[in-house]
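Please see the structure below; I have some questions.
A single protein chain has been omitted from the complex, and every remaining protein chain is retained in its original position.
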Amino acid sequence: MNTLVAVAIAPFGIGDELSKEVAEIVSVIQKSGLPNRTTSMFTEIEGEWDEVMKVIKEATFVLAERGIRTEVVFKADIRPGYTNTLNGKLERLERALGERS
Amino acid sequence: MNTLVAVAIAPFGIGDELSKEVAEIVSVIQKSGLPNRTTSMFTEIEGEWDEVMKVIKEATFVLAERGIRTEVVFKADIRPGYTNTLNGKLERLERALGERS
Amino acid sequence: MNTLVAVAIAPFGIGDELSKEVAEIVSVIQKSGLPNRTTSMFTEIEGEWDEVMKVIKEATFVLAERGIRTEVVFKADIRPGYTNTLNGKLERLERALGERS
Partner (left out) sequence: MNTLVAVAIAPFGIGDELSKEVAEIVSVIQKSGLPNRTTSMFTEIEGEWDEVMKVIKEATFVLAERGIRTEVVFKADIRPGYTNTLNGKLERLERALGERS
């Protein structure tokens, strides 16, 4: 089942500058080979449910296995019959925005 | 790795009264045997990461496999060295609230 | 417009035991007079949009004004024509769960 996810994984207890740890996490996601896009608040990933969840687990455990308290915030959109939604959803939105102006 | 999750799974495209579909989802979670608690916005589940994610997948697919667009929102707290956090976290909070008054 | 919210407000950079700070936040919410319920992952609040958002701002700024990096995660359900959804939504769900068994 194709799954589009936005996920944010963050450590507690290591200070308030998190870019080094977030880079480790994003690096795991980028190496997964799944389509992905990182912005300032979330990383989007698309793939089969099991593939996406495997990457999220791996990225989360990078911190948790070092004993760091880790938060995962996650929003998924599972739309049967649709693929390439990381770009397609945005294209449908942009078309709808264009029709308004 | 012990994982505490609050999850909300909801269908799009079937109207705005969702209690029947949400009941199906909550029912899957309750049958899982994992500690859980449902309030008006989320269901909390606690267990090993793989156990919790298996239940969330099963509950999500109840809708998605019928062709329904399904949203999953979750927030997880993975705190190495802690178990029974579904209740323990709340107890620590209540103790801290007590010390304030 | 009646608004039901689940909110989690947390500090970064002060260590990984957050119960003291979370107690301060929950205390602000409880003093608001709005119907509310705290579980292990979120606090639910119900009221008019402006009332609810005023409380969330006040609770967030308890930390932010001390210079602490603060995260706010919330999920709101605005259902025109419905009030007392903090309890009513759960009652509709429990009725639907009852009809399944």
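Note that the chains are named A, B and C in the order they appear, and that numbering of residues resets to 1 at the start of each chain.
The rule we apply is simple: a contact is a pair of C-beta atoms (placed from the backbone, for glycine too) under 8 Å apart; a residue touches a chain by one contact, two chains touch by 3 or more.
All of these numbers come straight from a predicted model, not from anything done at the bench.
Visitor: Please identify, in ascending order, the residues of chain A that touch the omitted chain?
Guide: Against the missing chain, chain A presents residues 4-6, 8, 16, 19-20, 22-24, 26-27, 37-42, 44, 73, 75, 77, 79, 85-87, 89-90, 92-93, 95-97, 99-100.
Visitor: On chain C, where is the contact patch with the chain that was removed from view?
Guide: 1, 49-50, 53, 57, 60-61, 64-65, 67-81
Visitor: In the whole complex, what residues of chain B lie against the chain that is missing from view?
Guide: So the residues of chain B touching the missing chain come out as 10, 12-13, 15-18, 68-69, 71, 73.
As a working rule, only the chains that are shown with their structure count from here on.
Visitor: Using mean C-alpha positions as chain centres, tell me how far chain A is from chain B in Å, no decimals.
Guide: Their C-alpha centroids are separated by 19 Å.
Visitor: State, to the nearest whole Å, the distance from the C-alpha centre of chain A to the C-alpha centre of chain C.
Guide: 25
Visitor: Averaging over Cα atoms per chain, report the distance between chain B and chain C in Å.
Guide: Computed value for the inter-centroid distance: 16 Å.
Visitor: For chain C, jot down the residues that touch at least 2 other chains.
Guide: 16, 73
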